[in-house]
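The complex appears here without one of its protein chains, the remainder shown in place.
What follows is subunit A.
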Amino acid sequence: MKTLIITLFAALLGATAPTLAQSPQYKQAMTDALTGMNKKTDKPATADILASANQFERIAGAESAEWLPRYYAGLNYVYLGFLGGSEAEKDKYLDQADVNLKAAETISPKNDELAVLKAYIAQARLTVDAMNRWQQYGPLFQAGIEQAKAMNPANPCPYVLEGSSLMYTPAQFGGGPDKACPVLKQAMEKLATFKPASEFAPGWGKQQIEPLLTKCK
């Protein structure tokens, strides 16, 4: 009986959730926000990224059942974590990335894309002060990557992150082109066939790794 109720409830949710949440207003707002986010040039200004993060946070504020606005807000804060000024400033952005990640995880607890975001945040934290943060954030990065791969083997994002991280790690620390290229090639293969789960679901990675692949034979 219990199982039946749960199944029914799940079916009901499954059937109604998209229509419930995805109002035309939401679709319009997400389309606008994603267009704005993807319009960024090679050297985006931090003000633009912050504005994009704000835009997603506003959508998240209006749509408390959607994890994607939180995801994209978090992603923008990760970019800011790489680009920001001082170490303290970078950490502040990454604190906000964590806030968005946590909010997204409460909406969608088992989600490969959020595991990717978690790994990405760890990588950004590590990069702020690699020499001193290796021990703490190295394993967190790896854990996020493994989690994402396990949840969805078809998702190219964990391979993109892992490959680019290895490329920037010196050979004597277990990185370098030899280690990175096989992973990056896997990422490319997965990108070629990957279909995002929904209209607004993430499907990034190509732009990040194309310049890196030139270093591979």
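In this text, contacts are C-beta pairs under 8 Å (C-beta built on N, C-alpha and C of every residue); 3 or more make two chains touch, one makes a residue touch a chain; residues count from 1.
Here is the rule we use: contacts and distances are computed from a predicted model.
K.L.:
Which of "TonB-dependent receptor", "Glutamate mutase sigma subunit", "Probable sugar-binding periplasmic protein" or "ABC transporter permease" is the UniProt protein name of the chain not shown?
P.N.:
Protein name of the absent chain (UniProt record): "TonB-dependent receptor".
K.L.:
With respect to the chain omitted from the figure, which of A:Ile59, A:Ala115 or A:Ile145 is a touching residue?
P.N.:
Selected residue, touching the omitted chain: A:Ile59.
K.L.:
Among A:Arg133, A:Lys185 or A:Lys206, which residue is in contact with the omitted chain in the full complex?
P.N.:
Checking each option in A:Arg133, A:Lys185 or A:Lys206, the one touching the absent chain turns out to be A:Arg133.
K.L.:
What residue numbers in subunit A mark contact with the hidden partner chain?
P.N.:
16, 19-20, 23-25, 29, 47, 50-51, 54-55, 57-59, 61-62, 88, 91-93, 96, 125, 128-129, 131-136, 138-139, 170, 172-174
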